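Take a look at the following structure, please.
Every protein chain but one is kept in place in this view of the complex.
Up next is chain A:
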Amino acid sequence: MAALTFCCFLTTAFNSHKASVYLGTGKAIVKNVPDYSANREKSDLGFIVFDMTADLTKIFNWNVKQLFLYLTAEYETKDHQLNQVVIWDKIIRRGENAMLDYRSINTKYYFWDYGNGLKGNKNVTLTLSWNVIPNAGTLPKVMGEGSHKFKFPDEYSANRF
């Protein structure tokens, strides 16, 4: 029985779970305000709107219970060589609609930097990744094919977003 279960798991163990993703950004601004969720020091807070299109339906099979999607903004600052901030996430369970088509949507989480490294940052890369949650087995993370780079303005914005 155990051998049968293991063989079932093996039939999906080597799937690639890959898919291509289109990402784009619209307006991007930066403010410099005290971060009350953290150390209360003035930190850079980014605001962006983004587009996302992807078809993830082919990734689902009998051993994919759920995909945990997360949109990561990755950038470098003078304080930290690597920064990764998840600004949006979503759970898609097997059977639910796995075609994504978003236009000009806001981030789900605040885009705080740990410091003041967003203003004038010329290279912020957005990628969409997913953690494959099986019925039983390994928990791989896969990055979608297709990233998008954008920059933040050189001046802080005092306006509403």
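Note that contacts are C-beta pairs under 8 Å (C-beta built on N, C-alpha and C of every residue); 3 or more make two chains touch, one makes a residue touch a chain; residues count from 1.
Basically, contacts and distances are computed from a predicted model.
Student: If you look up the hidden chain in UniProt, what protein name do you find among "Signal peptidase complex catalytic subunit SEC11", "BRCA1 associated ATM activator 1", "Biotin/lipoate A/B protein ligase" or "Peripheral myelin protein 22-like"?
Tutor: Hidden chain, UniProt protein name: "Signal peptidase complex catalytic subunit SEC11".
Student: With the missing chain put back, one of A:Asn15, A:Asn32, A:Thr53 or A:Asn131 would touch it. Which one?
Tutor: The single option touching the absent chain is A:Asn131.
Student: Can you list where chain A touches the absent chain?
Tutor: 37-39, 65-66, 68, 70, 72, 79-86, 91, 93, 109, 114-115, 129, 131, 133-139, 141
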